[in-house]
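Removed: one protein chain of the complex. Kept in place: all other protein chains.
By letter and in written order, the chains are A, B and C; residue numbering begins at 1 in each of them.
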Amino acid sequence: MVTATFLLSAFSLILVGIFGMLTRKNIIRILLAVNILETGVNLLLVSFGYFRGGKAPIITAPISASNLPFVDPLPQALVLTSIVIGLGTTALALAITLRYYRRRRTLEFEPDEEDFASVEGARTLMRDSDDSTSVTEGKDLHPGSNVPSDREPAGAKERAK
Amino acid sequence: MEIWVVVLGVLMVVGAIAVLFQRSLRNSIITFGIISLMSALIMAMMKAYDVAITEASIGAVLTTAIFFWSLKRVEEDGYDEKK
Amino acid sequence: MNQAILLLLFPAAAALITPAGSALSERFGRGLALLSYIAGIVYGVVLYPQIAASPASVIVGNWKPPYGINLFVSPLSLGLVLLIYCVAIVILVSDFASNRKRRAQFYLLYSLLTMASVGLVLTADLFNMFVFLEIAGISTFALVAVGREGSGPAGSLRYLVLAQLTTLLMLAGIGLVYSATGVLNIASLSRFAALNPAVAFLAGLLILLPFFLEMKQFPFNGWIGGAYRGASPAIGATMSGLVTVSVAMVLARLLLTMMNTGSAFGDATTKIRTVVLVLGAATVLIGETAAFREKEIKRVLGYSSAGQMGMIAIGIAIASQSAVRGILFLLVSHTIAKVLLFLVAGTSARLSGSDRWDEMRGIARRFPLLGMLFAVGAMTLMGIPLFSGFWGKLDLIRAAIASGGLAVVGVVAVLIATVVEGVYFMKIAHAFFEAPAAAKSAPPESTKQHYGVAFLAPALVLAAATVILGVLPGLIDPWLSSATAELLHPASGYAAHIVTGGLQ
Partner (left out) sequence: MKRNNRLIINLFALVVVLLFGFISILAVTDGRSGLTMFSADLQHRVSYAFLLKSVSHPERASNATVEPGGRDYEDGAANVVTSVVVDYRMLDTFGEVLVLFAAAAGVGLLMTERKRVVEHDASIVVKTAVPLVMLFAIITGAYIVLHGHLTPGGGFPGGAIIASGFILQFLAFRESPKRLIFKILESLAGLGILAVGLVGLFVKGSLFANFIATGTLGATISAGTVLIIYLLIGIKVAAELASISGDFIGGEQRIGG
């Protein structure tokens, strides 16, 4: 019964995580949902390794084939790795989000593809810094001007039609 | 021990739903931190102490901290939830 | 034969040295990365005769599978590893032509991405595959995000969220398989006692999810547009050339070697292969029509990769002798042609100053060689005879007709897609060869730099490779037949070479 509860709670965390990822618009909330999904999967893995009445797999007393009162150590090893991978991915995603915000001035994720397409495409490559690390070592692209790029080359939009 | 497992499980799922539907971003991050700690507790209940320590120190503390720092930097850069 | 793991460690060592080394000089990272790929190729070529004689199961830590992790180095995997390293070198060299000053972390991430692709091709353990998939993912997200200032981050975020969703569900699938069978090794699973059909179907699909995403299959390809617009041409070429090779190989490994009638996945295999076939056919149609509508050349190439990967998925799902031969040939020729087209796209975008192919009018008039290179790449993808793509598609279509049933739907999709492909490549070629627009032509100084040897050398090498492969497909016949034998007959070709210590 206990294992079933672990499994069910882990599985419902996964479902809530997936639901959050599919429906939220704010990027930080989507990343929170990704972490909830990840916590759910980690719990699911650990509960796959759980045996009722088992002890932590640390050898403090003599054990033999007949007397192995342990839970399974392997899923714990997998989850150990998965947690740290989750941290790495979240840190990277948030760094990208900061850069996204620096440019788009919003945390809402659904960029209006078409509108941006005409601007992005029409802009000549020379003006646009193809790789921000080369132009300004991480500095703000247009120092001082806080004008989001969408409004800037209005002329380009007409020419692109 | 059964009761605690069921209570924690239900609390975590309710917390996870709360993270998605809370209005303020700051509250969602705090709720997420609490969920991570609860998941570390549940892992300890499953006798997975290695994973519980790792989940607590990395999953709960550092992930929540990084979320807060990003939120802080975005707010300094002019982000305002009310807008 | 455990030294073969060095194949994997060259780029890892280069990546690990880079932070400390980059303090010395800026160009340190770039030179080190190239050096490690060249070392990988030299070691691989030295190793090939020995591996061709007898494939090697490389174990880690002296623990035999299914307890420890093993890598399986066979002619198939070694051949693809060499292809990955060659593509990585070509792309890095072509990236010098762009005027971008790359920071040391760029090369560090690029080496990790290459190592992860090599690891995916070689590994024979499910969780190890998950870890390499994550390394490849993280490096790609960072490299895409550092691309175009405006759309780089947006494209990268969408790609990251979708990739995390599928990879974490794969982890759940791996947990389910482990909880049911007790092993994580592919060779053991390929001859394990049968799982319950429903569990096998669910776990099988969950494990394949991230590979559907990476191969741009239908329900998971929402990320292509943003990622390919945001990435710089070199990273677009990497995503379409380097990563797809390893991902397609892993899909073939899982779908043919791990899941077959005698395996743990037993009779759920046919159901899973039908799902892959249907998804592949849908992807081919959707991918090509999306490419048809696109205005930006990088996105056209991205969606055309989706179409090509759909064909490869169809070939894997048919799982007959000539189908697997066809898709392996198609995979090699697609990689070469797609990287060539990305090189051309990058250079013509730099020369004409815009990403949209309708703004690159007459560029082939000013640079005839550029036009010729584009034509070679396009014809290979379309499958025109005398170019390498033709043989792959021929085998695939012949196999699909021979196997009948749902595969015929696949054939119809492939044929329609080839027509659509032809139309939009013609449209782009027409724009290229049209009378040049009088207005803006880039100043001559930057022309030499963009059009210099750093672009021409790799592009010509790729074009030559495509033509040679097209004219004499027999060159890689021995490799193809041993690869097909390994994939289609896992008992004799794959599992037999893996000495396992008990427990199946």
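Things worth noting here:
As a convention for this text, a contact is a pair of C-beta atoms (placed from the backbone, for glycine too) under 8 Å apart; a residue touches a chain by one contact, two chains touch by 3 or more.
Quick caveat: nothing in here was measured; it's all calculated off a predicted structure.
The chain omitted from view is touched by exactly one of C:L34, C:I59 or C:I207, namely C:I59. Here the missing chain is touched by one residue of C:A97, C:L112 or C:I498, and it is C:L112.
Although one chain is hidden here, its contacts on chain B can still be listed: residues 49-54, 56-58, 61-62, 65-66, 69-70, 73, 76-77. The missing chain lies against chain C, touching residues 2-3, 5-6, 9, 12-13, 15-21, 23, 58-64, 66-69, 103, 105-106, 108-109, 112, 115, 119, 125, 127-128, 131-132, 134-135, 138-139, 141-142, 145-146, 176, 178-184, 193-202, 264, 266, 501-503.
Touch with the hidden chain on the side of chain A covers residues 11-12, 15, 18-19, 22-23, 48-49, 51, 56-65, 68, 70, 72-74, 76-78, 80-81, 83-85, 87-89, 91-92, 94-96, 98-99, 102, 133, 138-140.
Heads up, the rule we're going with is that only the chains that are shown with their structure count from here on.
For this pair, chain B with chain C, the centres built from the Cα atoms lie 37 Å apart. Each chain gets a centre from the mean of its Cα atoms; for chain A and chain B, those two points are 14 Å apart. Of all residues in chain A, those touching 2 or more other chains are 31, 49, 75, 97, listed in ascending order.
Across the complex, chain B meets chain A through its residues 1-2, 5-6, 8-10, 12-13, 16-17, 19-20, 25, 28-29, 32, 35-36, 39, 42-43, 46-51, 54-55, 58-59, 62-63, 66-67, 70-71, 73-74, 77-79. On chain A, the positions that touch chain B within their shared complex are 1-2, 5-6, 8-9, 12-13, 16-17, 19-20, 23-24, 26, 28-29, 31-33, 35-36, 39-40, 42-43, 46-47, 49-50, 54-56, 71, 75-76, 79-80, 83-84, 86-87, 90-91, 94, 97-98, 101-102, 105, 107, 146.
Every residue of chain C that touches chain A in the complex is listed here, in rising order: 98-103, 106, 127, 131, 134, 137-138, 141-142, 145-154, 156-158, 160-161, 164-165, 168-169, 171-172, 174-176, 178-179, 225-226, 229, 232, 295-296, 349-350, 353-356, 359, 440, 442.
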